[in-house]
Structures are given as C-alpha cells and as structure tokens.
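The complex appears here minus one protein chain, its other protein chains still in place.
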Amino acid sequence: MNKLLRKNLLAGPYLFWSLGFILIPLLLIVYYGFTDREGSFTLSNILSIMTPEHRKSLWLALELSFVSTVICLVLAYPLAMVLRNRGMGRGSFIVFIFILPMWMNFLLRTMAWQTLLEKNGVINGLLAALRLPPQGLINTSGAIILGMVYNFLPFMVLPIYNVLCKIDDDTINAARDLGANFMQTLFLVWLPLSIPGIISGITMVFVPALTTFVISNLLGGSKILLIGNVIEQEFTRGGNWHLGAGLSLVLMIFILISMALIAKYDKNGEGSAF
Amino acid sequence: MNQPLINLKNITKSFDGAVVLDDLNLSVAENTFVTLLGPSGCGKTTTLRIIGGFETADQGQVIFDGEDISKLPPNKRQLNTVFQKYALFTHMNIAENIAFGLKIKGKSKTYIQDKIKYALKLVNLDGFENRSVSSLSGGQQQRIAIARAIVNEPRVLLLDEPLGALDLKLRQDMQYELIRLKNELGITFIYVTHDQEEALTMSDTIVVMNQGYIQQTGTPEQIYNEPENAFVADFIGESNIIHGTMIRDELVEILGARFACVDKGFGTNKPVDVVIRPEDIDLVEPSRGTLTGICTHLIFKGVHYEMEVTTPDGFEWLVHSTDMCPVGKQVGIHVDPFDIQIMNKPASEDEEAVGVNE
Partner (left out) sequence: MSRLKSIFQQTWQNLYLAAILIFLYAPIATMMVLSFNSSKSRTQWGGFSLQWYRDMFASRNIMAALQNTLLIAFLSALIATVIGLAACIAINSMRTVPKAVIMGITNIPMLNADIVTGISLMLAFIAFGISLGFKTVLIAHITFNIPYVILSIMPKLKQTSRATYEAAMDLGAGPIYAFFKIVFPDILPGVLSGFLLAFTMSLDDFIITHFTRGAGINTLSTLIYSEVRRGIRPSMYALSTMIFLIVLSLLIISNFAPKKKEQI
C-alpha cells in the first residue's frame, strides 16, 4: 500500500499542473462568461450570440466548417481505403507522406495558399500567362473552405486509415463470399465498421474549422468574420473579455457535443489519431 | 466416382515470384467431405482461396459444375466460406450476421426469419438471434460462421482451418458436428487443415499436399495404411521409415533381416523405402523375432506405451504397444506381412514431390 502511494506521488506534478493550467483556466472562462465587468452575474454575454452579427458569424462558421468537413470526408475515405488495401503498413513511408502535412505549421500552409490565391498571386499569374482574365479568388468563402480542407485533411485521413487497418481482410472476404458486390460491401461492412474513425476524423476537422480565426483572417479578408474572429478580436483588440468568454462558452457546446460523440462511438479509442 | 462438381485444371500460382501452386489438378465429387491436408505453406489455403475466388490463379481453370468460373468474383460463386478466424461482422448481431447473404439476395422477411431459426437450431444455438458477436465464445462464433454460410444453401462449403483457434476438447466436439452437418445438409465440404487427426476423422477423401504439389489423394484408410511416399507416411501419424532392399516380390530386406510382405512389382534387389507404423510392431521373445534389439526408452502415454527399441545397427524403432517392455530388456521385433508398406525411393528431393503428382 505504502509502495503504491509512493508511486502515485509521481503523478503529483502532473495533477498539480492540470489543476492549475487546465481545470482552473476552464473554470475562469465559465466565470468570465457569466459575469459582467463589475463581477455580477449576467446571461448577457451568452445571449449576445443572438445578436444578428454574432448569429451571422456563428452560422457562417458552422456552414463553412460543415462543408469543409464533408469535403474532407469524401476525399479522405477513398484515400484511406486505397492506402489500406495496398497493404501499406502503418510505419510505411507512403502513409507517412500523406499524414506529414498534419504536423506542418499551419500558418505556413495557409500562407502558401495566400501566395497562390492572391490578386497578384501564382494562380492569377498563370491565368495571365494563358491570357485568361484574373479571378477574384482570395477573400471569398471558397478560399476559406479550401484553406480548411487543405489544413485539416490529414486529420481526417489518419483516424479513418487507422480504423480501416484494423478490419480483417477476411471480414471483407466474408461479405463478398456471401454475395455482396462492391457497393454493398462498402455500405454494409466498410462504413459501419469504420464509424469510430469517421467520427473521430469529423471531430478533428470540424472543431478546429469551426473555431478558426487564422484561416478566415488570411484567406477571407477582413470582411468575412467567423465566430472565431469575433472572439479573437474581443480578447486581443482590447475588447470585452466577458463577452469573448461568453461566446467561447457557446462554442464549447459544439466541442462538448463532439467529445460526447467520440465517447459514444469510439469507446476503445480505436479511431484515435495518435 | 460420379461427375466431379469442382475441377481444378493446371492451377499455377505464385506470390512475389515464389511458386505456391505448380500445375495443380484436383477434382472434387459432389456431396463428399474433401480435406486438403499439409504443413503450413504447402499451398492448401491458396487452393481453397482460388476456389472461393479470393485469389486468381496465374494459370489454369476452376471448373464448377461444368462451367469455367475462374474469372467470377466471389460474390457470384455458388459456394460459401467459413473463415479461419470466423470473420463475423462485429457491428451486427447474430441474426443480422446470418441474414446478411439472404438480404443481399433480396429474400423475403419471413423466409429470412425461418432460415435464421433453422440455421441456429442446426448449429445448436437456438435463441441466440439478438446476442452480440463479442458475447460469444470462440466455438459459438465458429458455429455462427457456419450458420451464416449454410443459410445461403451453397453447393459447396469451403472451410479454412475453422477449428484451428479452438481448444482440444471443443475441436473434437466440433469435428463430430461438422460430420453431422455435412450428412444432414448433403452438400460438399472442402476442408483445409494441418491437423492429420482432424483429416482422418472427418474426411471421405484426403488430399495430402506439400510444397505446392499434391502428394497423395485417397480415403483416410488408404492415406494411413498405404502412404505413397515418405512424406505422406511421415506426415500422417507416426511411422518408422527405413531404408530397405526389395529382394523379390513379397520379400524385403531391412537392416540385414528379411521380412515377408505383400507388395509386388518393385523388381528385384531394388532399394526402397519401407514404412512400418509403430503400433504394427509386435514385441516378442528374442528367439521369435525377425530382428532383436534392446528397449532403450519407455514412456507411458495413457492408451499405450511408447517405446524405443534399438537394434544392433543403431536404428531406433518407434513402438506403440499396450504391453510394457522395461528399459534394458532384450526383445524380438516381429511385423506381419500386410503391415509392411513398400515405397519407391525418390531419385531426388524434387522428384519426391513431382513423381506422385498424378
């Protein structure tokens, strides 16, 4: 018993750390979200999400991140399937190549697209060389979606790929053996068995896309405001922290929903990306 | 034999340049229990997967009921497979697993319900409809895998080492169940195993394979009692394989002693391999034995004693007997003529395989 206690002491620094820098900070957001500048209780910070401009920025963020998530899923699933069916092991270099951008500084990645899309950027330069009229590519919703898909695609590929790798070849063979054609096998076996990975991937794309302010700032210009931009401005431009915290709490509802989804569909952490 | 249901013609298959099957020919009669038996890597599973459609042969044809199905994908073949590790769909319950093939074929709800009931009864798991796959034991999962296959009324059931993951007692029970199932259903079973006892117990026909070649095809009795070469003799049961010389028809010389036998047609003074099963050796008084030796090893095995008798030339005879002979005692070795099996010597390692592939 004594020995066990001594061993548990090793967790002390970590527990202390997570109390001080994970739990208390989160409670502080809650505190700020429910108080005004004088420190008295209020719901107005939360309810300000109902004002037209905030509602619009939340709705736009939901819309763009939803579209990006769907595109990521549609692109990533076949990719993960091809990688799995080629029998490439998890340590294989090819798989590594597809996952690699996940670890690249995403400011750099976004900056790269800015370079390509800008008014006098690479794509318009190429168009000019072909004597085609320049296009207004940057500062559009499309540019933001592109940036989101580009930045978060590997986060969709990896968990799906990990789950697909755990499906036994013979399970697929069994479905074929019982008469299922490719589409039937896909919808009756592949997809249901990969739900943990799909859910995990959706969360890993949807949450950062929904809350981003960088991509919208760099690719969307100053006119397109997502909820992330609103919150960021409240905190960094001398705005109202209480309001920012309140809006963050609204965002946290969506994050909690995704955590709950993961907990429900990915009990054993099969779909985890790491 | 009646018209074969499945005919493999000149099947050749290699993986990454390594030849797994080389010009293999095999025919399977309708309503028989055929076992492909051999050590791992002998090509038996590949053969099964080619029949099932999960691998395509590099060359050769798969003829099913007179039709060439070599190019058909698995979902269009009239046969079903029971996989080694069951391969049940873990996201479905038992009833959904069994119904899978029937739903694909668009059978009616009532038909499917009846079939599920019937199949579960057949494998002695009535009432398991709503259980989850993970709540079943290995043996139960295997029965469900069988039920899932047979509800589709395949003409052939392919079984890939289906009992390999079960423990001994369960394996023996399942062997009897499989025989019962085969008799009740009246369909053809093609069974892959490396377990010779399983093969001997269940099969109508055993196909012994090694290194991509068929070594011998025959009934369990033929395979056990009249192995065609040293590989078969060694792989099926235990045996004493001894270098000998065929003096003339019905007389063979082993280790300097002459034994009467029943084999003919090997010529005179020809070197041969002689197979004698350990249980066919009678230990007698030294004076009555064809050879004499000293018992050098004794182990009690339950049903019988396992002994080693060393003859003066140093050969160690493996003997199984219910009579015990103490270590150090001198004994005579006697073998009845019909218990001696004579085989041609292979000219080389390669021919050992090729020579019997007829």
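Letters A and B mark the chains as written, and numbering starts fresh at 1 in each.
One rule holds for everything that comes next: contacts are C-beta pairs under 8 Å (C-beta built on N, C-alpha and C of every residue); 3 or more make two chains touch, one makes a residue touch a chain.
Note that the structure is a prediction, hence the values are computed from the model and not measured.
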Check your understanding: Which of these, A:Ile22, A:Leu43, A:Leu132 or A:Leu191, touches the one chain of the complex that we don't see?
Key -> A:Ile22
Study note, to complete from the structure: The one residue from A:Met148, A:Ala174 or A:Leu218 touching the chain left out of view is A:Leu218
Study note, to complete from the structure: Missing-chain contacts on chain A, rising order, are 3-4, 7-11, 13-15, 17-18, 20-26, 28-29, 32, 75, 78-79, 82-83, 86, 91, 93, 96-98, 100-101, 103-109, 111-116, 118, 120-122, 125-126, 128-129, 150, 153-154, 203, 207-208, 210-214, 217-218, 228, 231-232, 235-236, 241, 244-245, 248, 251-252, 255, 258-259, 262, 274
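In this section, only the chains that are shown with their structure count from here on.
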Exercise for review: Report the inter-chain centroid distance for chain A and chain B in whole angstrom, where each centroid is the mean of the CA atoms.
Suggested key: 55
**Study point:** Footprint of chain A on chain B - complex, ascending
**Key:** 52-54, 73-75, 77, 80-81, 83-85, 87-92, 100-101, 104-105, 145, 148-149, 152
Practice item. Give every residue of chain A touching chain B within the complex, in rising order. Key: 168, 170-171, 173-181, 184, 188-189, 192-193, 195
